[in-house]
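I'd like to ask some things about the structure below.
Missing here is one protein chain; the remaining ones are kept as they sit in the complex.
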Amino acid sequence: MSGSRPRARQLSAQRDEAKRIKDPIHDFIVVEPYALDLLDQPAMQRLRYVRQTGTAHLVYPGANHTRFEHSLGCHHLAHVAADALDLSADRTRLLGATALLHDLGHGPFSHTSELVTESRSGRSHEQRSVDILHEQFTEPLEAHGVDPDEVEQLILGEHKLKALVSGPLDVDRIDYLLRDGHYTGVATSVDALRLMATVAMHEDRIVTSRDGLGAAESLLVNRFAMHSAVYYHHTCRAGELLLERAMLELVDSGELSVDELARMDDYQLVSLLRKHEGEAGRMARRVLDRELPKVAFEVPYRALDERWVEAITGDLEELLTLEEQVADHADVPRRHVQVDAPSPPGLPETEAQIVGPGGETEPLSQASTLVRSLADAYRDHWHFRVYAPRESHESVEEAVPKLVRLETPLDEF
Amino acid sequence: MSGSRPRARQLSAQRDEAKRIKDPIHDFIVVEPYALDLLDQPAMQRLRYVRQTGTAHLVYPGANHTRFEHSLGCHHLAHVAADALDLSADRTRLLGATALLHDLGHGPFSHTSELVTESRSGRSHEQRSVDILHEQFTEPLEAHGVDPDEVEQLILGEHKLKALVSGPLDVDRIDYLLRDGHYTGVATSVDALRLMATVAMHEDRIVTSRDGLGAAESLLVNRFAMHSAVYYHHTCRAGELLLERAMLELVDSGELSVDELARMDDYQLVSLLRKHEGEAGRMARRVLDRELPKVAFEVPYRALDERWVEAITGDLEELLTLEEQVADHADVPRRHVQVDAPSPPGLPETEAQIVGPGGETEPLSQASTLVRSLADAYRDHWHFRVYAPRESHESVEEAVPKLVRLETPLDEF
Amino acid sequence: MSGSRPRARQLSAQRDEAKRIKDPIHDFIVVEPYALDLLDQPAMQRLRYVRQTGTAHLVYPGANHTRFEHSLGCHHLAHVAADALDLSADRTRLLGATALLHDLGHGPFSHTSELVTESRSGRSHEQRSVDILHEQFTEPLEAHGVDPDEVEQLILGEHKLKALVSGPLDVDRIDYLLRDGHYTGVATSVDALRLMATVAMHEDRIVTSRDGLGAAESLLVNRFAMHSAVYYHHTCRAGELLLERAMLELVDSGELSVDELARMDDYQLVSLLRKHEGEAGRMARRVLDRELPKVAFEVPYRALDERWVEAITGDLEELLTLEEQVADHADVPRRHVQVDAPSPPGLPETEAQIVGPGGETEPLSQASTLVRSLADAYRDHWHFRVYAPRESHESVEEAVPKLVRLETPLDEF
Partner (left out) sequence: MSGSRPRARQLSAQRDEAKRIKDPIHDFIVVEPYALDLLDQPAMQRLRYVRQTGTAHLVYPGANHTRFEHSLGCHHLAHVAADALDLSADRTRLLGATALLHDLGHGPFSHTSELVTESRSGRSHEQRSVDILHEQFTEPLEAHGVDPDEVEQLILGEHKLKALVSGPLDVDRIDYLLRDGHYTGVATSVDALRLMATVAMHEDRIVTSRDGLGAAESLLVNRFAMHSAVYYHHTCRAGELLLERAMLELVDSGELSVDELARMDDYQLVSLLRKHEGEAGRMARRVLDRELPKVAFEVPYRALDERWVEAITGDLEELLTLEEQVADHADVPRRHVQVDAPSPPGLPETEAQIVGPGGETEPLSQASTLVRSLADAYRDHWHFRVYAPRESHESVEEAVPKLVRLETPLDEF
């Protein structure tokens, strides 16, 4: 479909000046010639047409921002961090390039397509970023003295500088929280400059000094708040579920290979689905016309048997099986039922190292009661949900309790 | 193509509560049941996929905002204005509905498709808004006691309240300046609440009290600043020109009717063009991969013969003829040449009435030296440009001066 | 000193229009005639010259904001809340008046003078607000149909609407967090409009609906973050301690009555101290010239014996005795030692009632793991500190451990 695109564009030999790009989050972002040559590649330009936050625009009409601007924002923060750590020009370019390229592998609507592409291909979006890196970016990277293999290691988290790119307090998180806040209108408070100013190299690892403890706590609490306000919002999730199932049908029916799907942008996927005559098309059109299913059943995570939850969350086959059972029991059409049981977010922040004035380090989770409480706090806000159209609500609501393993009798909720 | 969409969705009979929608510009926007029923229609949902500022995202990566959120913002300001004027519930709903619906008729990429649809169909986007209004919105409007014909009059500027919706200091301008500033990152300063608080009814017309003079000046100067920073930015224009010419080819070749084009959203147009094998597809792919032509020739408006300029600006046939002549003279392929000669913006602000403490009114242009100078100021920033790929620059640069009517010898610029 | 001021100013009989006052936090604040008559009183105007955040400007140069603008902000939010609760015009004015007047009783530099005035007079700043209320505001309140006794009950927390004025999620906290963030530059994220929109009357009490849970958590976490970043910042505290001790000397030496002190504004206090020839003057001049003592000894709360801490925190006599002992042991001048052991903030938020969709209520601390963890989290950031000039650091550092009751051996910190 876009078979002719991955060819690398000629490097503009005469390029020798940085450009400044205006960004509503970081004001001017300085883009040096090495980064301009990366930006020029079609695989980077594609990210202009991949939404950062899936279907969040169905709830927050301003949330139309993209992986492209997010990647630029990460690039900017990587340079700020490199300055704070006083890295060499070489290491700075390595970090800057990685920050720019780390999201190349996202499929259409970002995380919305992730479960489908991962479950059907066994490849994560990080691995896909690495694939595209080697296909299209070797030449421009090497032309500027950046080793593509080191970029790969950083993207896959196998590099000692990884904490800046994919660690618990990394530039990725800082940028997306600020950016998602700006576009949704949800108030966020991330002190990016303090976070960047309090990183340090300590015994060959990146750590945060104790001066940055408050800012680190704030970052994580903000991420937590954004999860319930945006990322797990029941209506956002309804749209994502429909789109996800539509993509799944395209792949499982053989109409589209998983690799084709993963390389599409949002425009390509939507246009394919809009004209699709099967169930996939019907589901997508409900997203486009915002005729979304409503929550028919909802319990908080803590109401469910923990082991049952662990077995089911994030496992597409288990969820599909459960949906079938619910539809059966409720005697409603199969397509009327969508089960939502996303994994609670991982909490890699427990690994972040805080270094005290005497040089002693401790994990953030030990240094901060607040951070320690976050794992439980997520469970407060995390819900197991079953969606259905209004007309099927009653029977679905009745069927589900018979099929899920509850920890606590339902009437306590 | 989307033939089944214009059917009105069933009104939710039980709807009786307002919703609050979060907006990054106005914080919470209260949406009353009457407006919710309008929002539900597919023609409104389509605006979620129509960019507010054409191809401005090619220069300002954050500029991915849409006509949908802009329409909501106008709706909000219409209610604020109605409160300030102490209008009846009836008149308030009329204004609120019009503000929400006034942009229904925009084609893909908003103003980017306007010259094509207008020149090929003779219908403006306002007239198209009215068409869609009567097709899809009669029922929900009448259900809430709003007369569709009055909405039509307001949209077409034939109603005594028009000044709030399409007048010189209207809610449309206030919202788009604030919104375009928020998403591009370009600093803007519009005191929306003061503007809304200083409108008044005066002898059956909407006027602005002298207290609002400073805020009105600021609004217009900001609009002026956004024109050169964003709307007329040479790179934004390059993208728009390519897309415009691609659409023109689709229509003129008969592949697409002008009405089909006008009802598309951005996703549909892009997906059609991306796969298109002719020149239209080639041009579109250059936009998507951001391989844009550069300015080969540029002079400010004041360097050109005024009458020649008037004849050519905004007249698609004249521009196309000129392009052919330039290509001929320069001996480069026809597709290498794009002439950009947009009309300078109209200045309806000269009509805005300012009312003094004694009740005497005068037009804003008389009350304000600054506003009076804007017509000339626009000419400072307004440029006649010819775009071409790098390899054709030299010959195009040589050819153009022989074909345009200059007021001043070129070497003075 | 300002003996002639507490006379009520004549009410402007002809006043019949609201005014709009521009505020950087809430944009325009509408001030109705009843509130204008309150604003006119000298006791309200005095608050223009009382800093909101003590000596925080010594660390955050922008923190020069005052109790006056904060009171206006609370007034605004009270009206927003009253609208959300659909209160009568009567109840609205009661709330609005109370929000405006609730801080009248603050002494110079707000909380900086509080320990002195409370310990020397036994009257809290709330009680002082009530005193001034009855002296100066009876007439304008009654003229607008507001009962001063009800205002008193609200200020003292003895009224069923108290939750909006002095409760855990009250307008006071919302305003000061937003305002302190705006002026210090510390990022804060308080969704005021959501908080105000999710309050409800439930069985005669003010509660927050479950929809507002996330916003309530955010508010409290932000307050927590501001405590360590601003309110307990070691340098802010150093300035406050010096000023506090200077005021104490003025009162204890009989140069100033505690009531005179409490009614001063910052300007009067500073000018008195600047010219003062004794120790009080010396301490104040160190604040004005920013020659502040540094932390000589610091341990987190959790390092100390809990009962010892409870005995000492917030008890001026105990702290003064300890200072003497330290000075003795360290063999340094008495004035070289300041002990800082503020009480950890109370957590009235445990009382806030959250109401679920079925009408069942539970305290916020039960509904939220995050909130439950805050009491412990405060202890992470709360420090017991002893300040001294550089030349006395070494001996003070040695002396203190012998005089405080430690829970854990020092070398673990």
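A, B and C label the chains in the order they appear, each numbered from 1.
Everything below uses one rule, namely that contacts are C-beta pairs under 8 Å (C-beta built on N, C-alpha and C of every residue); 3 or more make two chains touch, one makes a residue touch a chain.
Computed from a prediction, not measured in an experiment: that's the story for all the values here.
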item	value
Identified contact with the non-displayed chain, of C:Ser257, C:Ser271, C:Thr321 or C:Gln366	C:Ser271
Hidden partner chain, touching residue among B:Ser71, B:Thr92, B:Gln153 or B:Thr188	B:Thr188
Positions on subunit C where the hidden chain makes contact	1-2, 5, 9, 21-25, 27, 40, 42, 45, 48-49, 57, 59-62, 64-66, 68-69, 72, 182-186, 266-268, 270-272, 274-275, 288-291
Touch list for subunit B against the chain that is not drawn	181, 186-191, 213-214, 217-218, 221-222, 224-225, 228-229, 367-370, 372-374, 376-377, 379-381
For subunit A, residues in touch with the removed chain	20, 27-28, 193-194, 197
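Convention: only the chains that are shown with their structure count from here on.
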item	value
Length of the line joining the C-alpha centres of subunit B and subunit C, rounded to whole Å	50
Rounded Å distance between subunit A and subunit B, as computed from the means of their C-alpha atoms	33
Subunit B: positions in contact with at least two other chains	27
